[in-house]
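Dropping the structure in here first, questions after.
Missing here: one protein chain of the complex. Every other protein chain is in place.
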């Protein structure tokens, strides 16, 4: 048996909150012979992939789309450190670890994060959020996570970003776990920098960061006192090479671009609206089954729940690691546990992209129900 | 036809200087179903992959090996910016664009690069290099590129790094295009930070950066005034997560790790020494055929030539783009042109990893000889 | 989209009674570069594959194993026509179309089939079967199907074949849909010719026929008045080439042999007894869920039910084609309908090899339950 075979030994279906199960078609694309990045057909192919990505971002007014060669966090960091100056005040909306993480990037850039905190089982209250923005109108930017995966929350960027824009702020949103699973319209919603990732609802492997950059964002990036260049983190390097000359700042991940392109074909062939409706439906079914088997959905209200991932309150008597192991062993399905402060408090089931299939969810919830009855899982 | 199919349309063999042709076994590994990065079997698999990587780096005295999730340039930048302080003097050996690039990273870190220049058709003179080190013994670090791919040169890091270490400097070497193709022994040669890449002699797709970090390097990294943390560039993040706890700072590229592991299996099964001998032999054959068909090898002496890539002086009458196109069209083989200052002055043929096969080289040189006779290629 | 992509469009899981869903590892094996059949390493590989096949057939006393290059029916026909002479009386046990089909092969060989019939919802009664054998002791051979897939029945070859052997008959058994899913021991049970297929419990694609041939069977085959040679149907051709000289009578299906070998590795690594237990358990779970959702298992008693496929009585009000379509559309799972005389009377769910996974069954039964409530499926 090859070693890579052992690495997935026994697992037949990933229902984890990313990386997610990937379709056979995407895996086929990944497995194609490698291509040289400056072969003209590849350059054209990369360009087409960017254009397909723009359709998924619903771009129609000229916002730029980049596909960074790194995991989503690369784009999140780059979005902040390329645009924020030392001394800048940045409003950081947070109700979970990814929200908080933006604050670290702000600090790395020499900025000062001011947090708008919410409990990890609720989304931001719009009235309070707007008031907070008003009070802090001297801030130059704000950040927010659309889907906070650790808690299965879907925050409301639309109203908050529009308000922030009206106050002249740069708006940076993490749509890593929502794009192509929940409605997301960066241009319409006043989002300057939106950052996603390949391994969530897009359903390709982890490796790439699709992101959007508005004209306003480019201005901020170029006006930065010491613009970031000649760096893996540099957005300007991509502007100067890819956007200006259809060149790359370094060797792109050609195999992963193949996979991303195939994944986008699947989304666009199915129709983005159909894809979103499928996520909504499977999420609803998941919550229904959670309750039928006697468990509780973690967020306080279904209105807070993301259509892409469901967090379930871990029953007191249950050992999460043992339960996940039991589900995997008895069914071949892998689900996720809690992350950071919610470790040991929730279970998580991903329903992103290829995973968002009612039959997969039925199998998962049956396996979960079965395993909860096993003695192996008690604390 | 799928789009990814069009991206390699007509190409049957990559003889470019990276990314390189990849074996069917590596492509199979890449095409496996995605795995969750915290599935215990994956964590163990990643650990085994790091250990195999260490064998290729010939590590036996406890130097750490990391596999960064990004293209080689990520490691080069990280190696410099994580270890250099503002105001530091850094000696930058350069006889090509990758040598020079280190200077940019030094400047990004606030350091002062002092260059030891050589012409792009020669390797560094050892006596002059040693004298330069002596004269600049106040420098805190030095950098060097082992194989400068644009010119097909293989520089001599062994003596220079040993000398630099004897003067207390931190030594940083780019072995992107040499590791697993030319002899390279970072521990024995006194190299503190050695940075490679997956898409050259290792013969996996581009996406990963294997690198070594000595104890001395870790000290410098930790002693840095504002250590780099919570960043895609942070080596400390990897120390605190992977090395300390077998956790990841963010989602690693699980599919690419599969591919890298399979590629390392191929190298270790063949035997690293056999692999190196194969590169040497194919390189020699390449130069012989270059001369037989009336062309000139670019480096001034065969002693300067890398066993992993051959740069050929472009005849005056020939249009490089047209020639590459003609070779591709008539034979399905893709070769490379010049890069940066050598653009329009050289052709380049990669013989790295899976490419380093005499039969592939025979086909390539026949196709090149044929195409040179075509009228389509004259300037 | 490639055409082959459209051919499975929308289907995410095959729960049909063969061909069955195949593991990613088997698909990887199938996708390897083609090999020349007389390359020594392939000859050795074929030999190893035959030996692994023998372990699955539990051969320990020198019975020969062949891997014919054709669908299972090739072996069934070859087993009969190579061994039966014109005028021979052959006892054909039948409680379904595959049982009956043996009679056609007997007639093609010029023999006279005498049928022992049973209703298609029951297995053979042992006392009646033994009496039938006694009464027809002038017969030269008998045939039986172990698992009659159209009805989900598992017949009892052990007692009947032992009795037939004690009367000097040649015994031919179809284990196409039982081998590696239900206990099957041709040597111990007195079976001279046992014929299976790659696309059922072995979980490789359809294309190959593993079969066993006892010494007694070879004698009959060689004693035939005009032995069959120089024919796709000839077993002697395989004896004269493969068994005698490790040569092939014609080009074997090298890619399919790769897949078969990987599928056998999976079975032997899991352990054949564990594999059989998994089938039994999933079959039991399937019948339980059938009843829970208000349907009836087709065979009259659970004792008759095969561990590899379950036939379900189609409710009067339901249109089978519409139901299968609805299940496929709503869940991406494909189940099977009735075959021949049971068309429109039963549904069938395969749980063979890779399919025999409780989680897959849970998803299937949930989808079936859901779809039965849809208006689209009524007759």
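By letter and in written order, the chains are A, B and C; residue numbering begins at 1 in each of them.
Basically, a contact is a pair of C-beta atoms (placed from the backbone, for glycine too) under 8 Å apart; a residue touches a chain by one contact, two chains touch by 3 or more.
Model, not experiment: these values are computed from the prediction.
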Quick one: which of C:85, C:136, C:206 or C:241 touches the chain that's been left out? C:206
Contacting the left-out chain: of C:159, C:187, C:265 or C:281, that is C:265
I need the residue numbers on chain B that touch the omitted chain, in ascending order. 1, 5, 12-13, 25, 31, 265, 269, 330-333, 357-360, 362-364, 366-367, 370
For chain A, which residues reach the chain that was dropped from this view? 1-2, 24, 28, 31-33
Could you pull out which residues of chain C are in touch with the chain that's been left out? 2-9, 11, 14, 16, 18-22, 27-37, 39, 41-42, 44-45, 48-49, 69-74, 77-78, 101, 104-105, 108, 197, 199, 205-207, 230-233, 249-256, 258-259, 261-262, 265, 334, 336
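Everything that follows uses one rule, which is that only the chains that are shown with their structure count from here on.
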So, comparing C-alpha centroids, which chain is the farthest one from chain C? B
In whole angstrom, how far does the Cα centroid of chain A sit from the Cα centroid of chain C? 46
Taking the mean of the CA coordinates per chain, how far is chain A from chain B in Å? 32
Would you mind pulling out the distance in Å between where the CA atoms of chain B average out and where those of chain C do? 53
Multi-chain contacts in chain B: which residues touch at least two other chains? 2, 28, 31-33
